[in-house]
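Removed: one protein chain of the complex. Kept in place: all other protein chains.
Should a chain be cited, it is by its letter among A and B, assigned in written order, with residues numbered from 1 in that chain.
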Amino acid sequence: MTLEVESRKETLAEDGLPVEELVVNVGPSHPSTHGVCRVIVHLDGEIVTRAEPVIGYLHRGIEKMCENRTYLQVVPLTDRLDYVGSMYANWAYCRAVERLAGIRVPERAEYLRVIVCEMQRIASHMMSLGSAAADTGAATMFIYAFDERETIVELFEDLCGARLTYNYVRPGGVSFDIPEGWTDRLLEFCRTHRVALREMDKLWFGNVIARGRMKGIGVLAADDAVAWGASGPVARGSGVNWDLRKHDPYSVYPRFDFDIPTGSAGDVYDRARVRLYECYESCRIIEQAVAQMPGGPIKAEGLQRLIAPRPGDAYDHIESARGSLGVYIVSEGGPRPHRVKFRSPAFCNLALLPLIAEGHMLSDLVVCLGSLDPVFGEVDR
Amino acid sequence: MAFVDRLGEILSEGGQGGIILTSIDALADWSRGKSLWAMPMGTACCAMELIAASFAKFDFDRHGSFPRPDPRHTDVMVVAGTITRKMAPAVKRLYEQMPEPKWVIAMGNCAVSGGIFFYDSYSVIRGVDEFLPVDVYIAGCPPRPESLQDAVLRLRELISTESIAPGVKHERTLSLPRSGDVSFGVRPGSAEEGDAE
Partner (left out) sequence: MNITELRDHLCEQHPDLCPLFSIEFGDGVLSVSCDKLYEAASGLRDLGFDRLGMATAVDRGETFEVVYRLTSRSMSVGIFLKCHVPRDAPKTNSLFPLWPAALWQEREIFDMFGIDFEGHPDMRRILLPDDWVGHPLRRDYTDDRMIRRPDYI
């Protein structure tokens, strides 16, 4: 099941020599597909002529399940969507519910949300960079990157008791206030993380083999990125300067000073570099947010356990580590949503795989796939 | 079994080395239990903890359990994550490709029972034991990496009761790490119960 030849079609070339088109099936369980993705690859020798992703191996029907749960009971389900960055789906969903039900969130909760989501961005990018590095053969980088992620996971565990599925952001606020001494550890992490990032920069981006594997591979033009609905580091790597934190600002993001790193070539290398630089920017945002954070309540006053908004539909989106994550909720009155739709960035980004993998070698296919950073909980929902 | 575990000690006591008598089953179980290469069947969230378990902080390798993505190299399949009706045939086929003897660890609530997706989901298989023989279950959503390490130790206990002859079961426990040091409780059908009968 890992890598097998499905069929052979033999044709004759112009000079009379037989030419075979190989159809190779990669996945759905393959160490380099970053989850349960299957790619049907048509090969001319070693060159990919067509790559067709087959998804849905992790389709769990979360959108259907939401229809039979109250607004609050949906929050744990959102954790399981993007399991590398659970906080984002929590927040996007809660923002849509708050918009629908007219809930005002206290300022301290907004700051806490920004802090945890920027931490989550670092954790998610560490996972993405690490596994992408492993695809190019740099397994050491994976271990260094995962070490950084582990520190954040420990901080999250102290904050809300879970390592992976946090259920931290709730409609109207967040579930727990920060424990004593937590911000000091967070700021200490930001300091050490910058050093680690510089090390990783040298270790991986400075490596001639890794550069050779990434430069000029999987080029995505800026026009294509926009037309195909790409977002996040995939679009920004192609030079599309589009980040919801800056261009459709939400929460308290306008109060922070940060930059949006963009690439220019649109290849795998630029996408990875955008992710690396975003980690620096996230550290900047965390430090500013910790310094500015006001006191006060962390949950909205007078919040009902059973939220029953008036009929209507609301959409809200945030910038997740993978791009713009939107949640569309339709209410027909009553305590349960009529329809919840998650607009997942990974789903839209993965649709670009046939575009960017074509014409490259089979071994570059996994590098292209890794650079799109799909998380299949979110792709398949 | 403890006899094989203390092999080095006994040999050094004997001074010149020498002859040790043990059963083939004891030797086979001992060697099988100490090098459980794992097929990481990570599909969803639990896969993250599976990766975390094998990395620096938890260091899964020290239990002799090394993740190999090729089913033909592995002894134990760790099903970590939700299995859907679309994925199940692939999991089954991967299991069939593993050489005997083979074991299955169901990691996380989804693989145990469907977990959070038990109700209202039209595509989730409610527990991987619907189509695979599961030996060890780990609860949690997701379980911590320590739980996975515990599961490997439990699996070793289970292996210590097996025989290379088909259909034969031994009533004994593999004591870890050394006889009498750690108690893992009494399982049904273990040596203590056997004595009482």
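One rule holds for everything that comes next: a residue touches a chain if its C-beta (ideal position, glycine included) is under 8 Å from a C-beta of that chain, and two chains touch if they have at least 3 such contacts.
All values reported here derive from a predicted model rather than from experimental measurement.
Peer 1: Can you say which of A:37, A:55 or A:279 touches the chain missing from this structure?
Peer 2: That would be A:55, which touches the missing chain.
Peer 1: Residues on subunit A that touch the omitted chain in the whole complex?
Peer 2: Spelled out for subunit A, the touching residues are 55-56, 59, 61, 63-64, 67-70, 99-100, 224, 226-229, 240, 242, 247-248, 306, 312-315, 317, 324, 326, 328, 330, 335, 338-339, 341, 343, 347-348, 350-351, 380-381.
Peer 1: Touching the missing chain, which residues of subunit B?
Peer 2: Contact residues on subunit B toward the absent chain are 85-86, 118-123.
Methods note: only the chains that are shown with their structure count from here on.
Peer 1: Quick one: report the Å distance separating subunit A from subunit B, using the average Cα coordinate of each chain.
Peer 2: Averaging C-alpha atoms per chain gives centres 33 Å apart.
Peer 1: Any idea which subunit A residues touch subunit B in the complex?
Peer 2: Per the touch definition, subunit A meets subunit B at residues 1-2, 28-31, 35-36, 56-62, 64-65, 67-69, 76-77, 79-80, 83-84, 127, 143, 146-147, 150, 153, 163-165, 376-377.
Peer 1: Help me check something: in the complex, which residues belonging to subunit B touch subunit A?
Peer 2: Interface residues on the subunit B side: 41-45, 47-49, 51-52, 55-57, 69-71, 81-82, 84, 86-87, 90-91, 93-94, 97, 116-117, 119-124, 141-142, 144.
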